[in-house]
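Note that one protein chain of the assembly has been removed; the remaining protein chains are unaltered in position.
Right after this comes chain A.
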Amino acid sequence: MTETSERPAPASEDILAIDHLHHRYGNVTALKDVSLKVRRGEFLTLLGSSGSGKSTLLRMIAGLEMPTSVDVFTLEGRPMAQVPANHRNVSTVFQHYGLFPHLSVGQNVEYGLHVRKIPVPERRRQAEEMLRLVKLDGMYDRPIHALSGGQRQRVALARSLVLKPAILLLDEPLGALDEKLRLEMQIELLSLHRTLGMTFIYVTHSQEEALTMSHRILLMSNGEIVQEGRPEDLFDRPSNRFAAEFMGMENIFTAEITAIDGGVISVTVNGAHLRGLWTGKTQPRIGDPIAVAFRSEKVKLARDKGALGGDANRFEATLKSRVYKGKYLDVVAASALGDVRLRLWDDHVVLSDQFKIEWRPTNTVVIPID
């Protein structure tokens, strides 16, 4: 336990605070030293692949599972660590929706109000209003089995929202929907978030969903938070190799540091020199195991002297393969670094077998391998 330091706590600002949460199933560690704070009105995303612990963390916040150990766990300033789900002012939209098949749409939406003993006319009024908000007006008496997947999703949403929870928890809510519906629902969720001013915690494995919707993203892997930040932080400046891979950096090479000049790091890969920006959490030292990473779409064809200026990373390259993708062209080229992937958006690229490629050091990240 740390001493209570005299930090001016923005406690009234934080709707949820968790410190040093651990969770184990038998010998398996599901969550390892997770700490997070969520501000009122924030749209926070827990991003990670399956098994990363993101859903477990959400279930802990919902109260559906109790942590093995945690130092601080407060919701709206009240300790919550051992409070069961039915006494927490949060509500979950499940991926499987969890709608009650023997109740009508309206009865499903009203269920939370029903157990809170709200009088019938009042809860009917609130349910109708919420159904209007999710664009299911007039569906009050429909049975659940007569609804499409997208409509069920909306009923689940209305059922949670009608309770006006402090935090709305969304567990891969769009996972079961088709592409088109998913994009529509993304926009609708964002507009609901704006309209209601509610705090949303959203779990997804899709970096695209996370980037589109969130104020802030927690990237999780193996039960730990590996990086936290705004969407652009994660997208442009992943702070470790896992984050770089997960956020879709196609070019990653193991490298060695040759020089450190403030934030700009000079490295060698297979004897080839290039430069990039350090994004790791701790300061690098020469000799640390590191990697260098950059996105395929940041790599350009260098014409003549090069368009990106004198300090660009620039290499001779040989064409290995090209795949036409309609909007762009995916190219693999052999260079001194190894195989480099390029994504060319220029309509009429004519590639010879030999060419030069270049990209900026500011579009290159140098990251620790851990």
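We take it that a contact is a pair of C-beta atoms (placed from the backbone, for glycine too) under 8 Å apart; a residue touches a chain by one contact, two chains touch by 3 or more; residues count from 1.
Assume contacts and distances are computed from a predicted model.
Can you pick, from "4Fe-4S ferredoxin-type domain-containing protein", "ABC transporter permease subunit", "Response regulator receiver domain-containing protein" or "NAD-dependent formate dehydrogenase catalytic subunit", the UniProt name of the chain not shown?
The record for the missing subunit names the protein "ABC transporter permease subunit".
For the chain not shown, which residue from A:62, A:157, A:219 or A:333 touches it across the whole complex?
Of these options, the touching residue for the absent chain is A:62.
So one chain is hidden, and I want to know which residue out of A:25, A:100 or A:345 touches that hidden chain in the complete assembly.
For the chain that is not drawn, the touching residue is A:100.
Of the residues A:67, A:112 or A:238, which one touches the chain left out of the display?
Answer from the full complex: A:112 touches the omitted chain.
Residue-wise, where is chain A in contact with the chain that is not depicted?
62-64, 84-87, 91-92, 94, 96, 98-102, 111-112, 114-116, 145, 159-160, 163
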